[in-house]
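Once you've had a glance at the structure underneath, I'll fire off some questions.
Missing here: one protein chain of the complex. Every other protein chain is in place.
Then we have chain A:
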Amino acid sequence: MRLHSLTLRNFRGVADRTVRLPALGTTVVVGDNEVGKSSLVEAFGLVFDLPDDSKSTRIRDIQPVGQDVGPEVTAELTLGGRELTYTKRWLKNRSTELTIVEPDGRRQSWTGREAHNEAERLFHQHVDPVLWQTLMVSQGQSLVLPTPADAEPLITAVTAESGTPVDGASMPLVTAVEHEYLRYWTRGGRATGDFARSEKAVVAAELTEAQALKAMEEVQQDIRRAERLALDLEDVSGRLTDHLGTVEDLRERKKATDEILLRRDAVRHRAETARARLENHTRTRVERERLLDEVDRFTKADAELTERRIDAETVARTAAETLHAAEAALAEVVELKDARRTDVQEAERRVSELMDRAELDRLLGQQSELVDVRARIAAAGTILDRIKVDDALVAALEDAHAAVVEARAALAAGVPEVSVRRLGAEPVELSGTGLDCPAGTVPAELGFDESAELLVSGELVLGVPGQVEVTVRAGGEAATLRSRVDEAVRREKDLLKKAGVKDVAAAREVLRKADTATAELHEARRTERSLTAGGDPGERIAVLTARLGVGADDEAEGEETSKQPAVEGVPGQMSLFEEFASPHDTLFEDFEPPASEPDDLSGAQRVLEEARDGLAEAERLLRDAEFAAAQARKAADEDRSEAQNARARSEIAAERLAAAIEALEAARSVLDDDAVAAAESAATAEVEAVLEELTAVQEQVDEAGADQVAGELADALAVAGRLHSERDTLRDALRTTEGRLEQSGRDGLATRRDLAEFESAAVRAEHESLRRRADAARRVFETLSRHRAEAQTKYSEPLQSRIEALGRSVYGPSFRVWLDDDLAVSERELDGARLPVEALSTGAQEQLAIITRLAISHLVSTGEGSVPVIFDDALGWSDKARLRDIGALLGRAGDHGQIIILTCMPDRYEYVPKATFIKLDG
């Protein structure tokens, strides 16, 4: 459908107005409030809804207030390819006119009710009411999100695009299936209602049934138990009766045998008495035999032990003697060893003395050498003290001499050098001051052909007497040069005087001598130091001298006296030597008598070695002797102890023998040996007699079986008692069981069980039936839901993708929406946040509503059933930024269909590109 124009006359506040609308594109109808924008929409609805004779309040409402005029509406539109011009006037001068131009150009006109009917028919044929309602947004409804599922053109479009038929027609079935499902199950899938109750009932009934069954089972067990008990009881009772007969028989027999047993007891008693008496006599005899035997044995033992004691004492004595000899020998060896130790000590003392003497000799030599050296040191010191020249003085001397030479040279160069030669015979006299002659002293006169060369630093008077006198005077410089020469000469002289020499050469000579003396001094000092390195020999000499017991002077005499005691200091030596000389000849072969004690050290040392060997030998002899003595002591101890033991034993044996003899005598004094034997044989005879009698009685007892009867009776009574108690136990158990069964019968347990089973089966059957139905309902519900979900996903896709495409141009690429079963937007996601539409801001809801409508319009635009999208006063909730984007969308939507916007706020739509603005005036 396309709307081309609407003309309103006498419609509410509008006297006469025609609005023309472009068939394609976005038209914004602008007008202030109350100028009749909404009336346009209202008028279009009324012209199709109500015939001209309608008395509806809707018609009366549109009549201008206070004017008796008929409101009139003319609509020009395209409907299903036909061009319609439809005019209707209500209330006054009612009329209806419809003109239709078919696509092929045929024109048809209707009037009156026919016109109304035809218009209505065409409208309903080509305009889906749901879609029309959906896309026409009247004032104040801009927030309502469209729910377009029942709009046939949309469904057709969606179906065409998705290829999936939408089950609009199946909705009652869906509801019915869901209803059926919910009869048995909750939405969460748990059993509910009768089904759940039946489940519980089954559990309860089965519990009751199990209890009843168990009770009945116990009854069955009781029956079996009672049967068994009855059988057992019968059996035991029978056996008991039989057994009691046996007991009676045994009682009778016992009575008969009791007399014989009594007799046997009497005989048995007598036999015991006789036997006791016999035992007594036998004991006496045995005791007597024992006494005799003891005396005999002890006598023999006593003799034997006495002999053994004598032997032992002999042995002990011998051992004591042996010990004594060994100890004497040991004492001698000890003495020998002491003598040898004294020898060693003497030899050591001698060696030490000889060594001290040798050292004393060496020290004395050293001391005289030291005296020489010290004399040389003193001599060299004297020389050195006398010499005053040293290296510095010689150097100063040499410098002073050089200064003299230098000063003279300067004088010679700086003063006139006058060469005088006497050629003639006339003497030539020379005088003057400040004259120097390099050749020597200035001659006072020159001989013939003598010449003198003079340096004049003062005044020279040269004259040949009488003939000529020449005075030569030196210039100003000459005097200075002269004084320098003099000064140098004076210094040299002072130094020579200080050195005590006549010239430099002498000084050098003296210096050389001093060096020689110094060297000698050093050498002598070194020698002194080496001699005194081991300390002052004097002290050591004093020590040694003291030790040797002589003064350094009477050394030889001291030596004599020290030898004497060394020889006489070993008194035992000679006796020991004598004692062992003979048997140990070879051992002492090299032993020299101390009288020939050598004076030399090596001889003394050899003597020491020999003395030490002697000591070692003596120590070895000592060890042997000690061992021998110890052995002898041990043997002596053992033998002595043995002898003591033997004596003790012998004494005990003697005592025992005495006691035995005494006991025997005592026994004999009571009853002699023969009497003892006689008494015993008498008792034996008595015993034999009684035993014979007892055997006879026992034979009678055995014959009567008397001994067994009592035992058998006791056994039989025990068995009877046991059977009794067994029977009583069984009878009690049976009575208890029967009592229980009686009670079970009264309780009607079998009936109860049957009833419980009956009930349980009924409940189970009902539950089973319910379960089958519930399962079927669930199966249908789940299967259908699954298929619907799949289909829904498919058919909502075209609309969803349109909405998202449009939305993204406003909100950016993160914009997504989800549709519900009715194709209404249920959720929106932006920047990852997914919200139900109810949670969105008012502005966002309004924008989403517009976007959704534009998307629907776009979907159906290609079909026959497309309708204009009309917004009456929308976008009141959107901010500027969104207005721009939505405006762009509205503009683009005009490319596919007819978009009509009614507003009093044209600035809301200033961003709609390519929009046609129509201004309504008041």
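Note that in this section a residue touches a chain if its C-beta (ideal position, glycine included) is under 8 Å from a C-beta of that chain, and two chains touch if they have at least 3 such contacts; residues count from 1.
Following the convention adopted for this analysis, contacts and distances are computed from a predicted model.
Visitor: Which protein name, taken from UniProt, belongs to the chain you can't see among "Sulfate/thiosulfate import ATP-binding protein CysA", "WD40 repeat protein", "Lipocalin-like domain-containing protein" or "Nuclease SbcCD subunit D"?
Guide: Cross-referencing UniProt, the chain left out corresponds to "Nuclease SbcCD subunit D".
Visitor: Considering the complete complex, identify which of A:A43, A:A119, A:A636 or A:A777 is in touch with the unshown chain.
Guide: Among A:A43, A:A119, A:A636 or A:A777, only A:A777 touches the chain that is not shown.
Visitor: Out of A:A750, A:L830, A:A888 or A:I918, which touches the unshown chain?
Guide: Only one of A:A750, A:L830, A:A888 or A:I918 touches the chain omitted from view, namely A:A750.
Visitor: Which is it among A:D49, A:E83, A:E97 or A:E180 that touches the chain not included here?
Guide: Selected residue, touching the omitted chain: A:E180.
Visitor: Of the residues A:G66, A:G105 or A:P172, which one touches the chain left out of the display?
Guide: For the chain that is not drawn, the touching residue is A:P172.
Visitor: May I ask which residue of A:E790, A:D822 or A:E910 touches the chain that does not appear here?
Guide: Checking each option in A:E790, A:D822 or A:E910, the one touching the absent chain turns out to be A:E790.
Visitor: Going by the contact rule already stated, which one of A:E227, A:E406, A:E445 or A:E638 would touch the omitted chain in the full complex?
Guide: Checking the options A:E227, A:E406, A:E445 or A:E638, the one contacting the hidden chain is A:E227.
Visitor: Considering the entire assembly, which residues of chain A contact the chain that has been omitted?
Guide: These residues touch the chain not displayed: 164-167, 169-170, 172-177, 180, 216, 219, 222-223, 226-227, 230, 734, 737-738, 740-742, 744-752, 754-755, 757-758, 761-762, 772-773, 775-777, 779-780, 783-784, 786-788, 790-792.
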